[in-house]
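My structure is below; once you've seen it, I'll send some questions.
Every protein chain of the complex appears in place save one, which is left out.
Our next item is subunit A:
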Amino acid sequence: MTTAHAEAVNGTLPHEPEKATLEGRNKVLAFWLFLGGEAVLFGTLFATFLALRNQTNEGPSANELFHLPLVAAATFLLLVSSLTSVFAIQAMHRNRPALLRSWLLVTVVLGAAFLGLEIYEFSEYVRHEEFGMTTSAFSSAFYTLVGFHGAHVAFGILWISVLIGQLVRKGLTVVTAPKIYVSAMYWHFIDVVWVFIFTVVYLLGKVG
């Protein structure tokens, strides 16, 4: 640990700086565990949604509601943002903090664009389709599942923005590297969840 610190101070960052210290390794491990718990969380939300998705209570059904082009655009944005966060980690492993910061910034912007589309989508449903939280069991399940994911995206945006700030202030060290690595894991995770949402909520809603 002390050697890793010395290296960081001398500006020679180890190859995988996120795993250079015990603290860093612990953080990565614990984050994997945390994602396991998150998987159960979303799994339960998906199960709830599947159980209730046809209970429209004479309100709009999935088929009437969804416009796939909009959702496809959002999906595209989020998938690309996952790719840019991979580029960010690669930049980190090549010890190029400036490049790392730029890729993180792109990721955040793409995430914010996704979130904007989602907010637009929700507000359309509420204003023009009379489809709110209280409309039906389907609407409750829809807003809760998709909204939970949206809240995760929002949190990710804030988190990565704070990390960009830290990079500016403290640079890339064995302390900041694990945080960035872990936030990238988080970002991939919510991306994967979105793939499921796209399939189970939107595609299945259009056909089933």
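A few comments on the model shown:
Here is the rule we go by: a residue touches a chain if its C-beta (ideal position, glycine included) is under 8 Å from a C-beta of that chain, and two chains touch if they have at least 3 such contacts; residues count from 1.
Operating definition for what follows: contacts and distances are computed from a predicted model.
When the unshown chain is looked up in UniProt, the name that turns up among "Cytochrome c oxidase subunit 1", "Acetolactate synthase II small subunit", "ABC transporter permease" or "Lipid-transfer protein" is "Cytochrome c oxidase subunit 1".
Here the missing chain is touched by one residue of A:A20, A:L52 or A:V153, and it is A:L52. Considering the complete assembly, subunit A touches the hidden chain via residues 1, 22, 25-26, 29-30, 33-34, 36-38, 40-41, 44-45, 48, 51-52, 55-57, 133-141, 143-144, 162, 165-166, 170, 175, 179.
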